[in-house]
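Shown here: the complex without one of its protein chains, the others still in place.
Up next is subunit A:
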Amino acid sequence: MLDFIIILPLLVVGAGAIALMLLASMENLSEGSTALVSIGIFAFAFAVQLMVSVSGNVAPYETAFSGMLTASTFTKVAGLIILACGLFSCMIAQTYFTQNKFSSPEFYSLMMFAASGMLLLTMAAELITLFISLEIMSLAIYVLVGYDRSRIKRSEAVLKYLMLGAFAGAFFTMGAALIYGGAGSTRFALISKYLATNSFLESPVLVAGTLLVIVAFLFKVAAFPFHAWVVDVYDGAPLPVTGFMATGVKTAIFAVFANFIVLDNGMKGVWVDYLFYVAVFTMFAGNLIAIGQNNLKRMLAASGIVHSGYLIIALVAVGTENFTGGVIIFYLAAYAAATLGVFTALAYLGGTDERRDSFDDFKGLAKVRPYTAAAITIFMLSMAGIPPTAGFMGKFYIITDAIRADQMLLAVLGIVSSILSMWYYLRLVIMMYFKEPEESFEVSGVSLAPVGTMILAVSVFAIGFYPVFL
């Protein structure tokens, strides 16, 4: 029964998605009620996940579904973050669709399908399961990115994402096949057992296989050599989808990336040197791209690259013995709260067809809507890493972890990158507070997103106070 308990949240979301899909085909559902129902399903799944986490069943690599899935505190908290991301993305969508008219109930259904794929991805302990869950997630996200078919920018985004995503999927499959050829199993537990007795570098097939798998992961988290798609795709995707992609997908991929990299000390030892450079280049390339942006969504996309860089530092520093992943999951939670916070605010400020999207459009927001401006400032400070926000604590844990793992240079570069990133985060704050307003920022329609903004603004502080035991 333990097997089914650990996938219970996944079953809730999956069943909810199917039920909503069938209901949408039979009844004429209104946009508002669909949004509320899907928020309810996500909230329920979150509660279930919380109960599963508290109940404390931990399934190591060997047990659940004959080694297909794993469950640890790490994966369970990742699941919690993903479900929270889904919940807030539905709030964003509800508000967004009061101003943009291309919604249908299937949008929410796809959101839940993507979430179920992500949940499965966090728990995957076997390469084929990993591939299937990766595709469940990606296919739903591809459709969501291109949901608004009337605008050419969306089509551009979906084409780029689909093509490159398919490449990444192919890389992953090839890597999985090579690992199977080298280690004789697709299950993490058995690969780990094989590597414990055989040296990693002796088998070129395994080296090539793990390289390809890591490339696929790096693509999905938009790390340095594979980051070019992210700005256009995040900009082109509808706002709720961008928020969900930036947070949910990243959480899921980093969870499984960490599970994969800690398989074997020898294997990690080989890739750490490469991940070191990937982390450095990811941070600085992301910063350079972000500094040049005038569009807020593009800036957030580029800052997502930088945050991937910090998370890769955490991966470099992670120990294969007694892996807990507390640092990674803490940073992901902090990042998700701040990013989704900005997106909830953009959902009601953006206006029809995302009219307000550049830094200049938010001139003087603080004088017209002081609470929203304060909330956005909190999110920006959290992303920049200013105490006492969650973003600061997340960076603090990552840097201390890097120093503990004798990666002093990486720690220093991480701090430098963090200082550089202030430029574009504080630019928005300056626009909001030190310029005169040029418009009245009218918001039409009843919406849930302001509630989400306030909840997230509080949780940015709340998460910061939660201690992580390294």
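Criterion: a residue touches a chain if its C-beta (ideal position, glycine included) is under 8 Å from a C-beta of that chain, and two chains touch if they have at least 3 such contacts; residues count from 1.
Basically, contacts and distances are computed from a predicted model.
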Item to check | Protein that the absent chain corresponds to, by UniProt name, given "Cell division ATP-binding protein FtsE", "Pyridoxamine 5'-phosphate oxidase N-terminal domain-containing protein", "Spore germination protein" or "NADH-quinone oxidoreductase subunit A" | outcome: "NADH-quinone oxidoreductase subunit A"
Next on the checklist: To test your reading of the contact rule: which positions on subunit A touch the chain that is missing from view?
Outcome noted: 18, 21-22, 25-26
